[in-house]
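The structure under discussion appears below in the form of structure tokens.
What you see is the complex with one protein chain gone and the rest in place.
We call the chains A and B, going by the order they appear; numbering starts again at 1 in every chain.
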Amino acid sequence: MTANPKSNSGNFFEDFKPGDTLIHATPQTVTEGDLALYRALTGSRYAQYSSAEFAKAAGLPGLCADPLHAFHIVFGKSVPDVSLNAVANLGYADGRILRPVLPGDTLRAESQVIGVKENSSGKTGVVWVRTKGVNQRREEVMSFVRWVMVNKRDAASPAPEEVVPQLPEAVSPQDLTGYPEMKSWPFAQAGSRHVYEDYTVGERINHINGMTIQEAEHQITTRLYQNTAKVHFDFHSQKESRFGKRLIYGGVVISIARSLAFNGLENTGQVLAINAGTHVGPLFAWDTIYAWSEVLDKAELTETAGALRLRLVAVKDQNPGAFAYKDAAGKYAEGVLLDFDYWAAIPRAR
Amino acid sequence: MTANPKSNSGNFFEDFKPGDTLIHATPQTVTEGDLALYRALTGSRYAQYSSAEFAKAAGLPGLCADPLHAFHIVFGKSVPDVSLNAVANLGYADGRILRPVLPGDTLRAESQVIGVKENSSGKTGVVWVRTKGVNQRREEVMSFVRWVMVNKRDAASPAPEEVVPQLPEAVSPQDLTGYPEMKSWPFAQAGSRHVYEDYTVGERINHINGMTIQEAEHQITTRLYQNTAKVHFDFHSQKESRFGKRLIYGGVVISIARSLAFNGLENTGQVLAINAGTHVGPLFAWDTIYAWSEVLDKAELTETAGALRLRLVAVKDQNPGAFAYKDAAGKYAEGVLLDFDYWAAIPRAR
Partner (left out) sequence: MTANPKSNSGNFFEDFKPGDTLIHATPQTVTEGDLALYRALTGSRYAQYSSAEFAKAAGLPGLCADPLHAFHIVFGKSVPDVSLNAVANLGYADGRILRPVLPGDTLRAESQVIGVKENSSGKTGVVWVRTKGVNQRREEVMSFVRWVMVNKRDAASPAPEEVVPQLPEAVSPQDLTGYPEMKSWPFAQAGSRHVYEDYTVGERINHINGMTIQEAEHQITTRLYQNTAKVHFDFHSQKESRFGKRLIYGGVVISIARSLAFNGLENTGQVLAINAGTHVGPLFAWDTIYAWSEVLDKAELTETAGALRLRLVAVKDQNPGAFAYKDAAGKYAEGVLLDFDYWAAIPRAR
């Protein structure tokens, strides 16, 4: 690329070697400004991420960034090195939220290549990376695996030796960490009295409300995380793309759906782990996101705190009370946007 | 509602009992991030809410939230309990701004039901609530009455005993509080030399400028206050509504109109009381807001500070210099959006 030696055109499939570590650019100090923007852009109402008083009452160190906010920041930093030439963001696994991110903390990110597999077409391959976010005290605040389909620079280049990582179906409850004791929990201010014991495995919850996303909203949100992937921003070049328009960053869907899930899951604000996630369908401006949840599993953490394993399903332009999901053959129903499997902390009955 | 026992579908007319207290969810810590967003979203230029140095020179404790910003936050918290099933937000009265809200303060809100009256249709009723905002020191920072028309859950349910509160036409000047001495006031930096004595009762001011609102702007603003009423967000369901589109939150109109009112009322930044307010007509994206004001009354507060009682009228897509308002029969002119009556502090001649 002698014609343009200083600009970054991103890595191609051939550039990823298992074992390599990629140090991602642009560490970011997370401030109260970021937190206010996250709230205003997603509509989040979980009390421990809205009120410093509530957070402290619940046993957290103070007002911190929503774990999904921190996740998007760490993810965003990995984009220029991992997915600038990605065809698709295929999935997440083994995501662990390890430490709170407080205003003033600075996050940086790095990724290790843990798998590569060329596709049969010979034009693309799948790359697995484990990305971790680290704060200014060199403490790991989170870690997750994601895999993406990436273009080859040259279809004629030989296929690398196949390395496919073994990934857990879900984070084990014993590995959950970073939750407060939840000995005190101001239920009235949280918006619900429903505790761990009130939820049953298999239960489905219709979150009712919908939110229609505009171009300006998803662009501001995605830049908040310093994710500047061109599919989300450059309408001129996207006119020639498959969809003919800009694709909304999948992280926008995750956070809006989680904010909608407040209605019925008010006390589950703290995400502890991301077990799996698939961006099933594309979202565009003027689409309306709705969400429903299913309780997949439960785990007692302490005498006063439990965890729910939840499936969060986002759908577009349809009643979430229809609980659209998959058919018997495993094919997702029309309009499903997101299938997201996570653990969240919840107070127990007292 | 056994089909969906965990989600909140809001209260209906039958649920409101005079004397009941509703504790609203999601306390919110107001940060410098919120203040910056309020400024960027409304275009406010009142010096005491823009500059910490000016605020201190003027006798305030420092940079605080614009009182209307705090009002929208407290209002927003009441929405899920009071107006989720509202047909119309009918009015405000007796609004008292009691204490400044500084960055770091946490606001929570509660409402007392003070009146109910079923409408003759038998399908709806009017509910009056007094909502108050309280900070983390349990100090009341504001209090206001609003009344809304709410759907009945069941048209067949019997009408409640009618309770209609007596409300003052305006807050009495003796009850105004929380204004600084205004002994020093950096006039050049405030943008105007006009003081209390320069304004006369009956005087009307054309604020000239206009601002066109976009979908993304009103959504971000409304979420900043954690007001998530679906009429403002869910385009998919609003397509079937009376207007066929999303309605902009009335608080957006109030704050944009007040920001436009800077041009001619530069030294009146601090709202002390909300006497009355009516959302006369709906606002939609791409509409342009203009504003004019009328001086309704004046009151000397101290040797150096006075208060103006002002009517702020917002109109859409028309020259505010035409001063469109009401006809002799009391019917509002075409294009009037807002009729808002408030007291604001202003320095006196020195």
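Here is the rule we go by: a residue touches a chain if its C-beta (ideal position, glycine included) is under 8 Å from a C-beta of that chain, and two chains touch if they have at least 3 such contacts.
Computed from a predicted structure; not experimentally measured.
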Touch criterion as defined above, residue of A:28, A:131, A:151 or A:259 at the omitted chain: A:28
Residue among B:8, B:50 or B:270 that touches the chain left out of view: B:50
Contact residue for the chain not shown (choose from B:23, B:98, B:159 or B:211): B:211
Hidden partner interface residues of chain B, rising order: 31-37, 39-43, 45-47, 50-54, 63, 188-192, 194, 198, 205-212, 214-217, 220, 263-266, 286, 288, 317, 321
Interface with the undisplayed chain - residues on chain A: 3-4, 6-9, 23, 25-29, 31-34, 36-37, 80, 103-104, 106, 108, 136, 214-217, 219-221, 223-224, 226, 228, 230, 233-237, 246
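Just so we're on the same page, only the chains that are shown with their structure count from here on.
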Separation of chain A from chain B, taking each centre as the mean of its C-alpha atoms, in whole Å: 36
